[in-house]
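After the structure tokens below, expect a handful of questions from me.
Removed: one protein chain of the complex. Kept in place: all other protein chains.
Each chain gets a letter, A, B and C, in the order it is written, and its residues are counted from 1.
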Amino acid sequence: MLRVDRVCLDGNEATAFDYSFAPGEMTVVLGGNLSGKTNLCRLLAGLPTRACGDVSYKEQPLTDLPPQQRSVAVVFQAFVNYPNWTVAQNIASPLIAQGLSREVQEQKIRSLAQTLGIGDFLDRNPEELSGGQQQRLAIARALAQQADVLVLDEPLVNLDYKLREALVLELKALLSETQATVIYTSSDPRDAFALGDQVLLLEKNRKLQAGTPLEVYQQPANLAAAHLMSDPGVNRLPLIKGDEAGDCRAVRPEHVRLGSEAAPSADTELDFEMQVDSVERSGDETFVHGRVNATERADVTEHWVVRRPGMHSVEERQVMTLHVRRDDILTLVVD
Amino acid sequence: MAQNKVNDNRAWIGVLPVLLIVAFSGVIPLMTVVNYSVQDILDFNTRFFVGLEWYRETLADPRFVDAFLRQIGFSAAVLLVEIPLGIVIARGMPSDGLRASLLLVLLATPLLIPWNVVGTIWQIYARPDIGLLGVTLNELGIAFNYTSEPLHAWMTLLAMDIWHWTSLVALLAFAGLTSVPAACYQAAELDGASKWQMFRYVELPRLKGVLVIAVLLRLMDSFMIYTEPFVLTGGGPGNTTTFLSQYLATMAVGQFDLGPAAAFSVIYFLFILLFSWLFYTSVMRNEDES
Amino acid sequence: MARIRLDGVGFTYLGADAATLAPLSMDISHGEAFSLLGASGAGKTTLLNLLSGILQPTRGRIYFDDVDVTGLPGRARHLAQVFQFPVLYQSMTVGENLAFPLTTRGLNRNPADIALRVKAVAEELNIEGILNRGANGISLFEKQLVAIGRALVRPDVSMVLLDEPLTAVEPSVKWRLRQTLKQAQRDLGVTMVYVTHDQTEALTFAERVAVLADGEILQTGSPEDVYQNPTHEFVGHFLGSPGMNFLPVAELPETLRHRLKHQGDPERLGFRPESAKLSAAGAFDLTGVVSSRRILGTQQGDVISMYGLQCGDHSVFVRSSASQVVGDPVSIDLRHWVGFRNGIRVGRHGAE
Partner (left out) sequence: MSRRSRISRWVLLGYCVYLILPLYWLLTMALRSNADIAGTFELLPSSPTLANFAEILTNPVWYQGFANSLSYVVLNTLISVSVALPAAYVFSRYRFLGDRQLFFWLLTNRMAPPAVFLLPFFQLYSSIGLFDTPLAVALAHCLFTVPLSVWILEGFMSGVPTEIDDMARIDGHSFWFFFTRIFLPINRSAIGVTVFFCFMFSWVELLLARTLTGSEAKPIVVVMTRTVSASGMDWGVLAAAGVFTVLPGILVVWFVRQHLVKGFVLGRV
């Protein structure tokens, strides 16, 4: 079991937290920019970083060991390969460091290159490959190390839209076979659902919440955690009687139904009026951006986003009624 | 230099060898110079502390002042011609292909010729009796003789320096121009910018950094020029083309009065220190900007 | 604003055997918001450079409002372009950047006109607050807005080309730049061609989308049309996440095959994950086995998942609120499908 104790990702004690990564499973570390994801990866790998804290694997402390003596493999966000070595040599790099014999290296290189679809580029050098292939090479090298812990720091963020979709599926199949503890950082909640057996939410170097994707999605600990699990973030609702000052109520964009959709508003639903600003369509989903005015005070308007599956033609600059199920409304702590 | 770098003072180990070499061949000699500049040395073991006397004497020495003014004049003339000429040449250079490589080799060649050979080449080239330039000018009716006419000597010196160093400015400017993204040219083109506007608003802002380097480099190198004038005119006719370095060299090695020569060296070095500080801050500011 | 017509325009790089851009004809009407969608390497940039005059077509003619501009350089076509990264004159202020296109080409406009025009564009893009700030001292988001402003400031601009303009902008504010751009296009009625590999940007911005692959335009149509009724299997696969599923008709159950005979007699059937209804085995004639399950979130309280199913030796994806486990046999009812024969659409069924 990989454990981190009293970890402060930006080096100051106030944000210290402990966490143990489920052994042999995949944990998705979800957080926006500057949330400390990369510093956590560098801390686990033993690379120089501002973050501090104790790292231990199966009760053996790793904190003071250099990367060379930790069984941790890393795939960076930028496609990092040795430009002056061929694809085969790049994959063999950890095997060379482990001093394996030539034949064993050859065999491992071929099988890994095959599984990652770069089998017939072995004698090319990395610059000749496409972005997707360069990242596959980096993944092959990380797997070649057969480390106890495998860290992927937002590996797909620089890739083309369709390529990212394909590689996520491939990675899921590939990583489920290894017994290693896998840590995958991302800022996209879809990755959390697609890859995460467990999810760890980070914001400004603090641990917000941890649990299975569904738990964290359905019972967010606070507003920030709720925001992280929806893309775009949650819509805030005006406070109603009986809420404490510190609380806030919000609803996820995918839990708001457009008035134009068939079913009339049921009694279990609340209705809202939205002044539509703009409509975004990606084919399989439609995002409606607008302003909803709080029922109590007319001047306070909240910016809402409604996310519906499929293609909806919504006229801009019109007023539209929205329906929200009562049980979909989240009551959250704002800390 | 700005990158996500790590704070680690153990890094000094990597710098130690450089420190030793440069200290051995730089600091120790400099200390001896400063040491001599404040003493009157008769022979190896009799010396008197004289404070800043040599400095005052050097600064008051009319020949030093003349040499200094000549040096300023020469450096100014060099800059006025070479910087604009270098930019114009750079804008005419093709960016790739064989022609670009050949041109690059031709432009870089004068930078690689030993300085005294540059002097010799121009000596042969400009002599009124056997030089192509000398003979042609005389054919054209100009009684050209750089060994007797100070003005002609100055003109030849300037022509030689332009021949020798303009390509450094051109190569620097060319390097600066290659950093201009193609999109900037396209955008200006679509905006209907004229040739001048294209240079003024697209190329010049990017050339600024590189030009500062070119100006300061040419200023410093021309300020310490010695060999070429020494070979071409030997400082003559009379001492109309004796510059600072030559005057210092004659004092230091020739007449062997250590004190004044050392003082002179320190003053000279302080000037260069000023210029290089300008160079360093401008490059660093330029780097933080980009 | 011009009407753009491409007549058999093709391009082949010197010495290249395959054409980078196969000859194509296309019409972009006056003041239209048009987008060009394709993966990297599909030939988008080549087509963009042909429109902007940087490249001359090796075949075909280009007309702006029925004027043959094929030989004209970019500057003579009176068009403007917004690049992936904001391209500004660093030494000028924002206001000067916006005014610059009006001061060139010897148009000696009086300063009052220029100031008016600049103010109008600045207000349209709500950047009037930073007019006298230096072009270097503003955020990436603002810089791109200024670049867009510079493209719109000229009254005589024939067309504005946008080359993946949102690449450098942080994801969280992309939608706001898209909205501002769409608003400006509608208000000023400028013909705009938006080139991108991202389908959300293409389908959101444009009234008409052209899907490009391997140097050919496969389909041009409204966002709904291109998404719901792709004319090529590639278009169906490229749009949507995950893309359209395809099943060979030969392996479908007899009842379904019979019905398809006289609905264009397709060879392969394409359907989207959300156009198929999943339920227990036996309910419908098309059967499969659950091979993977990916939770997407909850909808009306039930957990929504994207199921991977194995139908014979083909795998498909179906979106459903049912709760199944890997290995369960299930059956699928296709509410909407498109029939293809060697890659081309031959029939379709059911309107979404």
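The criterion applied here is as follows: a contact is a pair of C-beta atoms (placed from the backbone, for glycine too) under 8 Å apart; a residue touches a chain by one contact, two chains touch by 3 or more.
Remember, predicted model here, so these are calculated numbers, not experimental data.
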| item | value |
| --- | --- |
| Displayed partners of the chain not shown (whole complex) | A, B |
| Hidden partner chain, touching residue among B:L79, B:A183 or B:M198 | B:M198 |
| Residues from chain A at the interface with the omitted partner, ascending | 42, 45-47, 66-68, 72-74, 76, 78, 80, 82-85, 93-94, 96-98, 141, 145 |
| Chain B residues touching the omitted chain (full complex) | 1, 3-9, 11-15, 17-19, 21-22, 24-26, 28-30, 32-33, 36, 85, 88-95, 101, 103-117, 120-125, 130-133, 135, 163, 166-168, 170-172, 174-180, 182, 185, 195, 198, 203, 210, 213, 217, 220, 223-224, 226-227, 231, 244-245, 248-249, 252-253, 258, 261-262, 265-266, 268-269, 272-273, 275-277, 279-280, 283-284 |
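Please note the rule applied: only the chains that are shown with their structure count from here on.
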| item | value |
| --- | --- |
| Gap in Å, rounded to a whole number, between the CA centres of chain C and chain A | 26 |
| Residues of chain C touching at least two other chains | none |
| Sites on chain A at which at least two other chains make contact | none |
| Partner chain C, residues of chain B touching it in the complex | 181, 183-184, 186-187, 189-194, 197, 201-202, 204-205 |
| In the complex, chain C residues that touch chain A | 39-40, 170, 175, 178-179, 182-183, 197-200, 203-204, 223-224, 227-228, 238-243, 272-274, 294-301, 303, 319, 352 |
| Residues on chain C engaged by chain B in the complex (per definition of touch) | 52, 54, 73-75, 79-81, 83, 85, 87, 89-92, 100-101, 104-105, 147, 150 |
